[in-house]
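A short write-up of the structure that comes next.
In this view, the complex is presented without one of its protein chains, the others remaining in place.
To keep things simple, chains are lettered A and B as they appear, and every chain counts its residues starting from 1.
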Amino acid sequence: MSRVGVFICHCGANIAGKVDVAKVSDDAINIPGVVYSSHQKYSCSEAGQKVIIDAIKENHIDKVVIGSCSPKMHENTFRKTIEQAGLNPYMLEIANLREHVSWVTADKDSATRKAFDLVKAAVGKVSFAKPLTPGQVTVEKRALVIGGGIAGIQAALDIANMGYEVVMVEKEPSIGGRMAQLDKTFPTLDCSACILSPRMVDVAQHPNIRLLTYSEVENVNGYVGNFNVTIRKKAKFVDESICTGCLECVTKCPLKKKIPNEFENGKAPRGAIYVPFAQAVPKVPVIDKEHCQWLLSPDPDTIEVAEGEKKPKRKCGVCQKKCEQGAINFEMEDELINEKFGAIVLATGFNLFDQKKYGEYGAGEIPDVITGLDFERMVNSSGPTEGKIVRPSNGEKPKKVAFIQCVGSRDEAKGVPYCSRICCMYTAKQAILVREKLPDAEVYVFYMDIRAAGKGYEEFVLRAQREYGANYVRGRVSRIYEQDGHLVLKAADTILGMPLEMEADMVILATGSIAREDSVALANTIGITTDAYGFISEVHPKLKPVEVPREGVFACGAALSPRDIPDTVATAGAVAAKVGVLFSNDILMSDPMVANIDPMICVACGACVEVCPYSAITMEEFRGKKFAKVNEAMCQGCGTCSAACRPGAAQLRGQTDEQILKSIEAVLQW
Amino acid sequence: MVLGATARFKSIDVDLKKEIDRLSGQKVDMCYLCGKCTAGCPVAPYQDIPPHIVLRLAQWGSSKVLESKMIWNCVACATCYTRCPNDVDVAKVCEAITQIAKREGIVADPVASALREKFVESVKNNGRVHELPLAMAMKVATKDYLGDLDVGIPMFFQGKFPLFGHQIKDLNNFQKLFNSKKAKKEGDK
Partner (left out) sequence: MQTYAYFPGCSLETSAKEYDTSTRAVFDKLGIGLKEVPDWSCCGSSQAHKVDRDMAAAIAGRNLVLASEIGDIVAPCASCFMSLKEAAVELEHDSEIRDTLKENGLEYLPGSVRVISTVEAAHNALEKGMFEGKITKPLKNLKVASYYGCLLVRPPKIAQFDDVENPMSMDRLMEAAGATPVKWSHKTECCGNAYIMVDKDMTLNLVRNILNAAVSAGADVVAAACPLCHMNLVMRQPYMMQKYGLKSEIPIVYFSQLLGTALNADEQDLDIDGEVMRLINKRRQEANEVKEVG
């Protein structure tokens, strides 16, 4: 028979404010197996832990139940506590009396009843706990960085500079990300490309960094320190080792003015063979197989023709003819690369809200209503208009420019209740750029609130207003329509408390940031979660802001939530530090709460092999008997096999069928 | 109405605010006063205060809002509700406030009030709207006896404004629908 000790924590007033902790503690002593019960103000405090250690020793307690906050918070703390008292750290069960009871139950009596039920269940479960010992695993000291924007670049450089090997995977043909698309940056107005491109070059030249552009992560297996990752290197149809970057092929592609260039937000064309922008790294073109005429035309070898007739040839092939290096290779195929990494960094960035969802602003059908990103390209000297600010409808200089903020931000009806954090600032920057380039143009900014919390930010917005003469009007615009060659804005000045109708030549919508459309799929591949909007969820918003629930995986930048360049760079540095901490270990302790399959009970039905999300189970054979076996290093302890196993051979250590049944029994019986 | 020295807000009147929420089925605290309703409202340029100020006064629970003309002249076009980032049906809020104002005996726009009263009266009496008597009653309410005769007389002769309209057969039962359970409950209060 176990000797269980029960310790109920007040958590200040957090638990004690709703739960009668004294009553729970008094009643607990009557639960069979319980030899000791008490309650403390803060069990996690040094004094609280001492009470637990002393009680264990004095009362010869061998199993411990602590009624406190979520095990996510302090399970590790208390495991260490009971270990100090000489117990195996896994002889512990936490009854979550805070998140599961006091914080979510209004009525004091029912809170107390529920708290006692949870304590009973914990006692029932812990009575059948068995001592567990963690295993040891080695650490592969190489990091995978997914995403080649400023977040990924910063993280990769920092990790590489610590002396560790880094592989950077970028799905576009060049690294640089969103920042490469920007003209100037707030609040200093330095040129985005000027501060970014040296770092892009650093990445390309760093001896510890291997760059895989035009590549995507397909599969992630394994665990902290030992991830097995499959990367798809998409066929570029250009041999990177030979190409000199002369771009003769690009200038000769017959489709060079036909395909919207994603880098220019679709506002300037590219060819089927292209580099997305002049400072691209690597400066090696790729062939887009969705458009290339050679690749789209049928393979002559597969066409059967009557005798005497000529087989049709492939279309085009101009780039291949023009390339003096012979770097064009139409036979190239996607390549799958398998690599081992100790840590993974997600730096996958963000997308911008689609203006099509704003029917009231013309749904993208009005040429002179453009987005902030369109404007960045327009005002950039290497962009579609070579830096001239013009009305897309007629190429003329606008005399009156209006900005509308919060398009796809703080708009619950459009599914984006959150603030995108960057739009107030980039709008102020763009207002300044309009006034700088077109001093005669009037500028109006329609805003709801100005959110300029950052170093030098408020001052920057005030400069836009006071020095540059941008007119700020508080009120969300209801509608934009075209009339007689100009735009009409149905707006309001909420400070005056009146509607107003304004004519303008051009409107720039400050579209907010949203998660990348493939963020959920990537999260699923890696086995982590996203929030309601598709941004990657961190473990703790304050104390673990770059950690994600899968150990050894970290995230930084706007993949986590909307953020600007300074915050992105800061989190990228933080991630690098976390990876450095991980790589400072040669050996890690593995979690012993993993699955185990009893070969004597196993009937080799294979159900567990099918359901295991981590491919951690294989079929084995010993002396003619087949059975399933768990690779304990790969097992994540999810328990799916245990649920699927009909004979009950698969058991999750620390969560065995027996323990779960006993905890249910405890609630019902006592 | 005039906001100004008389509009002193020392604390929020929870009762009036709750009553507006209850009658409208909306939560006025959902509004963050962006002004998009005002920006798109077709009638706001012709009123004393715009819709977002109606909502602001409602958030204070200020009885000042009962004196507004705007609440009576909302045409229920739903432009505000369609585009509201917080899904507030402002028309329903205005409608609820007029109902409270009427109860309190404050009718800032008697003509708009007459329109709905006369309309419902016409429906209750006949089961259908009789346009000519309604239009004539409104002429009396606006004291504009001769205006629109240029339009009305030709329509009368085209047979488009019959003197005696259609009355539905089941008028008795129809009229009972005007005394719904909920309406009765309101009366009990």
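Just so we're on the same page, a contact is a pair of C-beta atoms (placed from the backbone, for glycine too) under 8 Å apart; a residue touches a chain by one contact, two chains touch by 3 or more.
Everything quoted here is computed from the prediction, not taken from an experiment.
Taking the complete complex into account, A:488 is the one of A:488, A:520, A:570 or A:633 that touches the chain left out.
From the options A:359, A:469 or A:613, the residue with contact to the unseen chain in the full assembly is A:359. By the touch rule set out above, chain B reaches the unshown chain at residues 42-43, 46, 73, 75-79, 81-82, 89, 92, 95, 98-99, 109, 111-112, 115-117, 119-120, 123, 127-131, 134-135, 138, 142, 144, 147-148, 151, 155, 159-162, 165-166, 168-170, 173-174, 176-178, 180-183. Residue positions on chain A in contact with the hidden chain: 359-360, 363, 365, 479, 481-484, 488, in rising order.
Going forward, only the chains that are shown with their structure count from here on.
The distance from the centre of chain A to the centre of chain B, with each centre set as the mean of the Cα atoms, comes to 50 Å. For chain A in complex with chain B, the touching residues are 360, 406, 410-414, 448, 474-479, 490-494, 497-500. Residues 32-41, 44-45, 49-50, 52-53, 79, 83-87 of chain B are the ones touching chain A in the complex.
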